[in-house]
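The complex appears here without one of its protein chains, the remainder shown in place.
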Amino acid sequence: MRLALRLAIDKAFTAATAIAVIGLAGLLIAVLGPMVAGGAQAVIFTSTIEFRRMQLNLYNRGDHDQITRQIARASAARQKVYDLIDEFKQGIDTQYLADQVRRIHRQFGQELKERDITGPTYAELRAISAQIRDRLEHALHTDDQDIWRADLDYVLGFSSDSRLIGTAAEAYFRIARQLKQATNGLDLSMRSQYALALKELEDILQELLGPRPSSAAPPLLRQQYGATRWDQAQRLLHRLLYQTKWVEQGRGRPLVRMEVPRRQRFEGTCLEQLFDYVPNHIRDMLLPRLTFYWQFFIDDSLESHTFGGVGPEVLGSILITLMAMAVAVPLGIASAAYLAETRSTGLPIRIIRMCINTLAGVPSIVFGLFGLAFFVLTFLPALGLGARPSILAAGLTLAVLSMPVMIRSSEEAIKAVPSTYKEAALALGAGPLRTFLTVTFPAALPGILTGIILSLSRVAGETAPVLFTGAVAMGPIPKSILQPTRTLAYGSYDMAVGDRIAELSPHNQYGMVLTLVMLILSLNAMAIILRARASAKLRGH
Amino acid sequence: MTIETKDHMALPVVAADRTYRPLYLTAREDLLGLVASWVGRCLLFAITSISILTVLLIFVFVIYQSIPFLQQYGLASFLCSTDWYPQADPPRFGALALIIGSAYVTIVSMAIAVPIGILAAVFLSEVVTHQIRNMVKPVIEVLAAIPSVAYGFFAIKALAPWMQEYLGIPTGANALNASLVLAIMALPTIISVSEDSISAVGRELREAAYSLGSTRLETTVKVVIPAAHSGIMAAVVLGTMRAIGETMVVWMAAGNANQIPSPWWDLTQSVRTMTATIAGEMGETAKGSTHYSALFAVSVVLLLMTSVLNVISNILLGRSLRPSYT
Partner (left out) sequence: MQGHRPQTMGWTPIPEAMTMEISRPSVTASQITALPSPCPCGVIKAEAFSLYYGQKVGVRNVSMEIYPCTVTAIIGPSGCGKSTFLRSINRMNDLIPGVRTEGRLLLDGHDIYDKRTNLVSLRQQVGMVFQRPNPFPKSIFDNVAYGPRLQGIRNRMQLQQIVEQSLRAAALWNEVKDGLNKSALALSGGQQQRLCIARALATRPRILLMDEPCSALDPIATGRIEDLIEQLKASYTIVIVTHNMQQAARISQWTAFFCLGELIEYDRTERIFSNPTNKQTEDYISGRFG
């Protein structure tokens, strides 16, 4: 019995260890999964014609003729939407119509003068026109259905007047007829509410389809184009069809979010068909197409990462990393060579080793502070280079940070070279320096490279040390190493917490982080392959 | 006896033009060689000493920048007060809550990571074959390679909403979130260092335990882990160092509320760590201001803590390198 219990506990223990490891793999998937899923959407997604139009306009990318044709096709499909809105507006937008009526009156007067009609005829026609104008304006401002109809009928009564046919005054009757038709079944008292609802609808449509072709281009880029991504278009379509309302469920209870079909607000009007037309023709209006937007990695971001890519961030990360490596690699290899080849185990060497250990344990944020206090505020000004964050300062800070990793991995690689190589070279008459340069170093090179790549990947992913020494969230592409730069790591942080506008384009947030993670993981994969090659080479394959 | 020439070679003509430099160096050559090797050695030593210089510079600069603050404000009120109001008038800089915040998330993360890490290390070294171990290793390497800002991103974009939604925690940015992510980040260190030391335990010891009828659990707990305890402790200390020095994750995910958690077991409260304070506030301070200096004082505390841990880990690692079962 006791044995059975012992065995059972042992089984449970083994299972627990297995679960711990399986949990690790699960963790990896949990961490990377959302990033990969979200980030991939920044590069591979279904774009709309608006996206292609933007690419054509901004970067001159894509087949000009084809896109122009597509734009024409989409515009044709959209025209019906605009027509419906205009028709509906006739009955709603009283101010606009009143302005129009007044304009017609002025035009008519002008026309009469041009036709040399003077004297009593002129006075009479002017009076009729004024009368029509007044009645129409009256009609536009009333909420009473009867007065409305009476006014319109009165105006239309003049339509058979032969003196008015063929003149500008005919426009009066067109407006009157349209009004009569448009407001059939329309509750006039609801007109102001309709106006509000229409405004909302038009705003959503502008987000979805972009500004109307006839209107002037809005100042902000994100207002100049409609939904550039199909998923975004789907969301906007949903917002178009359903209105979110917070409904009280009773006293003291929290409000409940409800979605009400927007169609209800336009029941019985000509605009009702819009809610059938748009969902049925959204594809024609936006022409979705699967796109591989590889330029994400080289494009500058536009309007706080609403559009565009992470080009400057990638560039900045690479620049800072190269800067750091340019300093750390020679120093690190020289130090490693000295430590590996020296036969001394004296106090200086022990102190050096202790210091390298200490350096490896310093938190990265302290490196950041050190970089700020030393490189930015003391060292570079002493060289006359100005006390401000720069790629140079960030690179130097990261070089210091990566030194322990560099030294340790290089020393290991150098020590892993069989001593027989060294003996052979010495026996052939090579001096210590020659031996190191021609035999030991080449043999250790793959191992050293592995170390370099691993510290590269560490340096590229560091955020805290560059916070105060060279990274900025927004800024131009640097022109020299004395300017700060955007980096992937800092950009990822900034987009995740600092930037409200970035919340509107989650794919770009994830895209930035994924770019960083992919960069680092591919560097690591390279290191792993190189390490395997190196050990195979030393084994003689 | 004739020589068989297998390669029908012409015997070494090499012998023909053997000319050598004299065996002895001239005095000049000797001197030059001596000077060159001395200069080279000194140069290399100087380069290698840059490490010493850097460590010295780091300590000197960080401590030097913090002195004005400590002179003005006093060590006692800095370490014993929880009032961190750098913008108040007069500003107050009590770092106690920050120090406790750092310790708090670190301890919680270790409480999560250490058992899992040791179990995983035991699994890799005691349970599975070499092949499976080689399959799991890349997972650990990838976990270690992911940059901290990506972990922070995960914490705030995936974990925080999940906590709000499914655990009913009012804010997703809290000590639990930060600790969980710190635990994930410390796991690779803990696993690989303790796995190394567990694997280093001699086979004889294990075989002796098994031959006496111990189960795997008993062998592991009573024999292997005691034998490898130095290395495992070093692993825990290294993991602690990584967690306490981590900036981005706690800055993004811990909520940054300057308070000592109360009640102390409630992990869903927001806390603020030393690293997050430095990262968050340094950008807004002017060089030479009290606030600037105070942040350096915070970093001195941080640096001292990690240095002590570093010394401990080195002692432990040095001990675990010796055969530990004697």
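Labels for the chains are A and B, by order of writing; each one numbers its residues from 1.
Heads up, the rule we're going with is that a residue touches a chain if its C-beta (ideal position, glycine included) is under 8 Å from a C-beta of that chain, and two chains touch if they have at least 3 such contacts.
None of the values given here were measured: they were computed from a predicted structure.
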| Touched by the hidden chain, which of the shown chains? | A, B
| From A:Ile22, A:Ala326 or A:Ala424, residue that would touch the chain that is not displayed | A:Ala424
| Thinking of the whole complex, not just what is shown, which of A:Gln131, A:Gln193, A:Thr244 or A:Thr438 touches the missing chain? | A:Thr438
| note | The missing chain sits against chain B at residues 1-25, 27, 29-30
| note | Hidden partner sits against chain A at residues 343, 418, 420-431, 434, 438-439, 442-443, 537-538, 540-541
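We take it that only the chains that are shown with their structure count from here on.
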| said: Please tell me the distance, in whole Å, between the geometric centres of chain A and chain B computed from their C-alpha atoms. | reply: 35
| field | Residues of chain A defined as touching chain B within the complex | value | 6-7, 9-10, 13-14, 16-21, 23-25, 27-28, 30-32, 34-35, 331, 334-335, 337-339, 348, 351-352, 354-370, 372-374, 377-378, 400, 403-404, 407, 432-433, 457, 460-464, 467-468, 489-490, 492-493, 496-497, 509-510, 513, 516-517, 520-521, 524, 528
| remark: The answer for chain B against chain A in the complex is residues 37, 40, 44-45, 47-52, 54-55, 57-58, 61-62, 65, 116-117, 119-120, 122-124, 126-127, 136, 138-143, 145-154, 156-158, 184, 187, 191, 215-218, 220, 241, 244-248, 252, 275, 278-279, 282-283, 287, 295-296, 299, 302-303, 306-307, 309-310, 313-314
